[in-house]
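Here the complex is missing one protein chain, while the rest keep their positions.
Chain lettering (A, B and C) follows the sequence in which the chains are written, and residue indices restart at 1 in each chain.
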Amino acid sequence: MVNTTVKIGSLELANPVMPASGTFAEGMAQIIDINRLGAIVTKTITSDKRQGNPPPRIAEFRNSTLFSIGIPSKGADYYIEETVTFYRQYTPPLVASISADSIDQFGELAAKISVPGVQAIEANISCPNLKKNGQAFGMDAEATYQVVRAMKAATQVPIWPKMTPNAANIVEIALAAQEAGADAIVVSNALLAMAIDVDTFLPKVANVMGGITGPAMKPILLRMAHQCAQAVDIPVIGCGGIESAEDAIEYLLAGASAVQVGTANFVSPNTMLQVINDIIAFCERRDISHVSELVGAMRHHEPIRFEGVNSF
Amino acid sequence: MVNTTVKIGSLELANPVMPASGTFAEGMAQIIDINRLGAIVTKTITSDKRQGNPPPRIAEFRNSTLFSIGIPSKGADYYIEETVTFYRQYTPPLVASISADSIDQFGELAAKISVPGVQAIEANISCPNLKKNGQAFGMDAEATYQVVRAMKAATQVPIWPKMTPNAANIVEIALAAQEAGADAIVVSNALLAMAIDVDTFLPKVANVMGGITGPAMKPILLRMAHQCAQAVDIPVIGCGGIESAEDAIEYLLAGASAVQVGTANFVSPNTMLQVINDIIAFCERRDISHVSELVGAMRHHEPIRFEGVNSF
Amino acid sequence: MKIETTFIADNSEWASQCSRQPDKLHFPITENPARILSNAWVNAEYKHMVVAGDAASLAAQPGQFFHLKCPGTEVDQPYLRRPMSLYGVNPSAGTVEFLYKVQGMGTRGLATLAEGDCLDMLGPLGRGFEIPDTTRHVLMVARGVGLATLTPLASAAIALGAKVTAMLSARSPELIMSKERLTGAGADVIAVSDTEGNSAVPELEALIRRLHAQTPVDFMTTCGSNRLLKLLQSLSKELGVTGQIAMEQHMGCAVGMCYACVRPFRQSADSEELSYRRVCWDGPVFPLEEALTW
Partner (left out) sequence: MKIETTFIADNSEWASQCSRQPDKLHFPITENPARILSNAWVNAEYKHMVVAGDAASLAAQPGQFFHLKCPGTEVDQPYLRRPMSLYGVNPSAGTVEFLYKVQGMGTRGLATLAEGDCLDMLGPLGRGFEIPDTTRHVLMVARGVGLATLTPLASAAIALGAKVTAMLSARSPELIMSKERLTGAGADVIAVSDTEGNSAVPELEALIRRLHAQTPVDFMTTCGSNRLLKLLQSLSKELGVTGQIAMEQHMGCAVGMCYACVRPFRQSADSEELSYRRVCWDGPVFPLEEALTW
C-alpha cells in the first residue's frame, strides 16, 4: 500500500493531484468520481460579474493551446450560494481562486468567500489576460507581497498565491509571497503567447494575446517550479503541461509537493484519476512507500570522471 | 517577380531569411547553397577559448528541444582568421555573434572583430546558460543599454542585440537597446527550461537547465517579437520556432522585418531555402509584389457587431 | 446536480481496448472507447459513421453532441477533441451515428477510422432540443452540416405526434443528404439547391409562408447558417411561432469548464441586454429569439 497523502501547510490532501483553476467545473462530476481528487480548485472569480473576452477565445497547436478567456465571473454571491454548496457534497477540500483589481479588494473578497467549505484560497495574481499586456500583480514582488498580506489579514483560510511565468524574477516573487505569509505557492499560470492566421492576417484569438497551456510548456514551467522550490520553505504546487503520472512525478522530483492538471482535463476528463492511479503504480514498482519521498528527489549528474586527468 | 529584399538599418538583405546563432556553421555549405540566404549568422564567440557545458547537452521533446551547450568558443583570433575568411567566399552579409563577461569586454570584442567581411554584430546578451540561473545582461534594461552603448562606441559595424525571452519586461529592454543606438534587435533567444528522467531521477541535461527551442515555442516568442515591434522604431528580427514559410510570415505580419531559423536547421538543413521559396510562392499567390508589405500587416478582429444592441 | 454513486472510476479499464464496454452507468457522461461499426462516404465531402455506443451514449437526445478524440497521423496531431452532433441513436441496436464533413485536421483523422477501430468519444453533451408536448407541426430548415444536427429531431417530433416538414438546402442536389432517412421517419421533405436556383432566402421565405398557410407551423428549428437564422427569427416573430437554433463554436472542454465556446445572446427576446453563454453547456440548442445573428 502506497501512502499518497501530502500536506500543504495545515491542509492534508488524500493525494497530490488536483485540477488547475479554470479547467474544472461542476460538469466534471457527471463524468468522473471527483471524490478521488486530492483537492478541488475552482475557476477564478471576481467580486463583481464579468463577461470575459470576446470570442474567438481559443486556438490549438500541435501540443498546446492558446486560450484568451479573461475572467468571466458570476460574482462572489453566486460562488458562495451555488458553487460552494455544490462542492460541499464532495469530500476533497475546496480551493477557491480569486482575482481583484486592487490590493484592498483582494483582501475583501478573500474575507467574503471565507465561508465554511472553502479550505484554501488561490490568489490569481497572474492572469495574463486581465491586465493590459499581461502586467498583473504577480509581475512584481512588492505587489505580490501586498496582495498576500491583505488576504492573510482578512482571513484564517490558507492562501496560495499563483505565480505568473511571465515574470522574470519568479524566485524573488515567490520569496515575497512567502514573506507575506503565503501557505503555499502554485507555480504556475500560463505564459503569454499569440498566433496569427496567415490566410486572414487575423490573430487567432480576438484579444490578440492569450495564455499558452498544455504539454509543450512543461519544460519551462517545471524549471520555474524547481527554482521556486529551491528558494522557498513553504510547499510548492506544480502546474503546467501535466498529462501523465510521469509528468506529475517530474514535478515532484523537481521539488513540488503536489500538482495541478489543467488543459489535459479537456483532452481527457479521466486524466487526473489516471495520474493518481499511475503514480501509485510507479511507487509500487519502485518500492516507494510514501509518495512524498519523491518530493525534491532529483539527483545530479556527476561531473565527468577524468580518471586522474586534471579537468580543464 | 516578387521583390524579396529587406533593409535592416543600413544593411540590405537579398531576402529576410537567415540562420539563428548557434544553429549554423561551415558544415552547412556542404549541404546547401548558402549564397541563397539573406544573411549568415555565426555561433556566439567569446574573446577567450571556452569549452562549454558538460554533456549530456541535449534532450528532445515532441515538438521542441532542450539544449545546454554553453558558449564553447575558439576565441576571437580563430574567428577572424578562420571563420571570417571562410564566409568571405560567400555573398550574404556575415553577422558575428559575441558574448562577454563585462560591458567593457563587449566593447573590446566588438572592436576586435570589426574586420572587413563582418557586416553586423549580434550581441548575445541573452544566453541562458552562461550566467547562473540565466541571469544575463539582457535581463536588465540598464545593462542592455550599457552593452549596446559600449559596442556602438567601439565600432561602426551595425549592432543587433538579441533579446532574452526570460526577461519579463522585454519591451523596456528593447527600448533601452534602441535608445543606446542599436541598429536592429533580434527577438529572441531561448527560454530557460529543464526536464528530469523519471527512471534515473537525473536531469536530462547535465547543467540541469538549458534553452528550449523549436516550433512549440513559437507562440511565446512571436508574442514577444510583436510586443517589441510595436514599441521600437528600429527593425525587429524575429526568431523562435520557425520551420516553414507560414511561420516566417506570421513573424512578418507581427511586425518583424526579417527572421532567423534555428533548430529547424537540424531537422532539415534545407529548411531556410524552403522557407525562402515558399514565401515567394505565397506572395505570388496573393499578388504581393514586395515581401516587406507583409511586415506588420496583422489585422484585428472587429468588435462583435451587436446589430443595434448596446454592448455590455 | 449530484450524481449518486459509489462507483470508483477505474481508468485502467477505460483506457483499455474498445471491445470492452466499461460499466460507467452511474455517470451520465462517459469517456468511452467506442468500436467503429462503419465509416463510409456519403458523397465527396461527408462521411457517415456508426459506432457501438455504451449505455450513457445510447441515452443521447437530438441536439446533443459528442466530443470526439480524432486519431492523429504522422503529420496531423489534433490536440483537442472535435464536437459532432448526434446524427442518430438506436438503443436497441446499440448504435450511435454521426454525419460529418471532412474538412480539417480532426475530421481528416476521423475519416481514417475503419470498422473495428476505436473512437474515444466523450458524451452525450449539452442541452438538446426541447419541443413542447403540444407541438403539432415542426419546421426544420437545414443546410450542410446542420442536417446532421436536425435529422434526429424529426423522429422525436413524430413520436410526439407532430408533423415534420424538413427543408433541406445545399449547394447542389448531390449534397442533399438524409432525404431517405427523413422520409422514412415520416417527415415531409422539401429539397432546394443553389444549382437548381431555388435556395435563395426570398424563395425559402415564400415557401415557408405557403407551408404555414396550409398547416400552421408551431415550432421552427435551424442550425448553423446565419442567413437561415435571420429568416427564421423574423418569421417566428411575425408569425408568433416559437423555435430553437443549434449553434456552433470552437471548443476546449465541451463540458462547460473552459468558457472557450461562448457566443453573445440576448437575455430574452428583444432584450438589449447581452451576455455570453457557453455553446457546449448552456446549448448548443438555444431559443431562436435569444440568438444573435453574426
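The rule we apply is simple: contacts are C-beta pairs under 8 Å (C-beta built on N, C-alpha and C of every residue); 3 or more make two chains touch, one makes a residue touch a chain.
Keep in mind the model is a prediction, meaning the values are calculated, not measured.
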Legend entry - Among B:12, B:60 or B:142, the residue in touch with the chain that has been omitted: B:60
Inset, instruction - Check the options C:73, C:268 or C:293 and report the residue that touches the missing chain. - result: C:73
Inset, instruction - Sort through B:26, B:48 or B:101 and give me the one touching the missing partner chain. - result: B:26
Inset, instruction - Since one chain isn't shown, list which residues of chain C touch it in the complete complex. - result: 71-74, 77
Inset, instruction - Name, in rising order, the residues on chain B that touch the hidden chain in the full complex. - result: 22-33, 36, 43, 51-52, 55-58, 60-65, 67, 69, 72, 86, 89, 214, 263, 265-270, 273-274, 277
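In this section, only the chains that are shown with their structure count from here on.
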Inset, instruction - Please find which chain has its CA centre nearest to the centre of all protein CA atoms in view. - result: A
Legend entry - Per Cα centroids, the chain farthest from chain C: B
Legend entry - Distance from the mean Cα position of chain C to that of chain A, given in whole angstrom: 35
Inset, instruction - Can you tell me which residues of chain B touch two or more of the remaining chains? - result: 304, 312
Inset, instruction - Send over the residues of chain C in touch with two or more other chains. - result: 275
